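Here the complex is missing one protein chain, while the rest keep their positions.
We just call them A, B and C in the order they show up, numbering each chain from 1.
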């Protein structure tokens, strides 16, 4: 099943590989399909335009994609696919995907899970809910993990946990700065406790990474919740959130059910988290690359006295 | 002036000295005057009885003193002198005073300060607002510092800071557990910035002490506020407070002035601090010795597997 | 009638009543019924064994949530020679849904931290039914760091439906508090024993659940989410909760098989609540055995073992390797 799935997809002509890294084999990066196509997929329809959820403006999908999926009228940040995100951040052709061979299985024989995985793989042309790899951000080499909400609600199962942990370990071994861009509904229920334990696994890897004195920037995007928020997404040396993003441990629906009352205005938005001390900065998507680059620059020069 | 002052006071016959410790000379411990006399002094009058501030009961001073200055009717904890405290906690004749030679001076030539010091010394028969030394608590050797609110409101000047810092360093060098019993109005204004810096000095000493893996128990008693709370009094591995004790950074009067509104019931009491996570336990004075002894016992056995 | 009798316990309960009846009758009437009683007792043991050997996960869940099931505080009382509760996170509050402190077990100093439910409605409100706020996890971390400083092993007791989902909890960083604990616990240089004594609910359980040994009580459960939540989210039907309890594989037996837990601690017949003293004895023995073993490891070995333990959780397909094998 899997071989077919990946054979059918387009491929780049061979891309740069990292010759030093031999612990794990690398996979050719997947060809990024044309932007308009993906937008259509994400809108789950064949419309050429999208209605902004915030200002109700009708926006052409092409224009939306050109604007990094940000509403040109009101700056509402639409969800963006992992591939688009990588393209928007990294220097052209610099991305080398790593650990792409790691894919979810159905360890508990959970009813319907295998089919769901297959459906999501076909829908997104991804193997699982995260892409991991290395690349250059304004010239600086980084290890990068990007989640995709389109794949099973960005949920974290064994594969996501394994890929991110491998990435963190890779970054530690190469002494690379690490950027993880999260979006997730939480742990992947269909893998039961195996999913939950990925929280501990990724966090333990980050503990080691931190002890090596290396820089981890966590970027939280709409929505990030549950076990992902309660593990690697909150553990950045610097936590950055996108404007308006919902960031939570327990989602608003669960809380409303529990306390049976309305939630405060702006509850669990990026701005709310900034005010409550959980994130360092709220950064517009258009400025994210520049921000990351500035942070990397400040950290690269450590130890050098002018 | 000082020589006269200390000549006039009663002395114990020579007490046990610690022969190993030579960095600083030790002083003979001061004779503890009869309890009833001190109570009278503390009540600032010659009455043989005291009216309980809490339940208004009239209590004979002798009975109050026998009850460790706790109201036998309502358990209100009266302030207790440093010497009484030492007697109530340590094994008989085990206390060896250290650093008693360190006394306040008037470094800023602050108007009236010299006279105030002299008055307080005469009133309390103490050299300054803290007694430091070593002794045995239910058989376990400890380094002990006890503040006395009767001396200039237990305020921390250079001498208090120096004595406590010396005690902490002494405890570190001897690998002794450390107990400091605080009561203070804060930093001693008349020594200006020299007082404020005692906060940093004592805290730095505690940092070193902690790094050596040693146990510091801070006991906060009525009242502890200002720079003392905001330094060593809050830095215990275990913070213990006496019931009803006022414990604050900014005192209630200052806060009332600032916010111009009534303070909540029980604000800044020991129980309030327990609820707000700042102290580990609120312990009745009658049980303090037993509690300390249990904590010491648990820490003494570290590393020994049965 | 005891309202706390679970459905599947009823046959046992009825036999017990009958035995009690006969005993009383024998005493009052001075008639020898020893043989009859013995027969009934034998039967009861058999019935019990049959029932408890093939409990459905849903039934185990009921035992794990049993209102009379012993709590963290009960075990502490039963296994410690001395114990002092320590309060507060030093930042915001003292969360009573998590209980922690220092004590001695057979003379060994330990730090014990556990979720704490109440026994009465009032206490349950005070303890928030064992659902902690961030300050609970931060108190736990403070006490764990303190344990590390004094080279004291840490024992945690998991017994929570989950971390509390409320406004204040979110405001004060429930996610941050749990995440921080996962990170810090993975590198503490003292042995950590984790016991799931009742409910192991999701991230709220894991928040004090990273350790060198994860041991489940026989009739406890540990789950990525409550079966009820799973049923609602996946199938939009709370009636499916029983099926979810099976599908999620939440029992000690399941999780031992999957490799999530290291050991299962047998409970007395009918569950821990039927004999807390016997349960505590098993627990104490397990603690002492594990500590003796873990204390032989150096700090570096301890942390390295703990790292691999969690590093190796998860089941996934490695396509690259499969392909290689096929070529």
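Side notes on the structure shown:
The criterion applied here is as follows: a contact is a pair of C-beta atoms (placed from the backbone, for glycine too) under 8 Å apart; a residue touches a chain by one contact, two chains touch by 3 or more.
It should be emphasised that the depicted structure is a prediction, and the values quoted were computed from it without experimental measurement.
Shown chains touched by the hidden one, complex as a whole: A, B, C.
The missing chain, though absent from the display, is touched by one residue of B:70, B:126, B:235 or B:295; that residue is B:235.
Where chain A meets the missing chain, the touching residues are 210, 213, 215, 237-238, 274-281, 291, 294-295, 297-299, 301-306. Summarising the interface, chain B meets the missing chain with residues 2-3, 6, 25, 27, 101-105, 107-108, 110-111, 127, 157-159, 161-162, 165, 187, 189-201, 203-208, 210-211, 226-227, 229-235, 247-250, 254-255, 258-259, 263-264, 267-268, 276-278.
Interface residues of chain C facing the missing partner chain: 90-92, 134, 138, 172-173, 176, 180.
One rule holds in what follows: only the chains that are shown with their structure count from here on.
Ranking every chain by how far its Cα centroid lies from the centroid of chain B, the top place goes to A. Summed over C-beta pairs in contact, the chain pair with the top total is A-C. Note on chain placement: the centre of chain B and the centre of chain C lie 43 Å apart, centres being C-alpha means. For this pair, chain A with chain C, the centres built from the Cα atoms lie 34 Å apart.
Centroid to centroid, with C-alpha atoms defining each point, chain A and chain B lie 55 Å apart. In chain C, no residue touches at least two other chains. Annotation for chain A: no residues touch 2 or more other chains.
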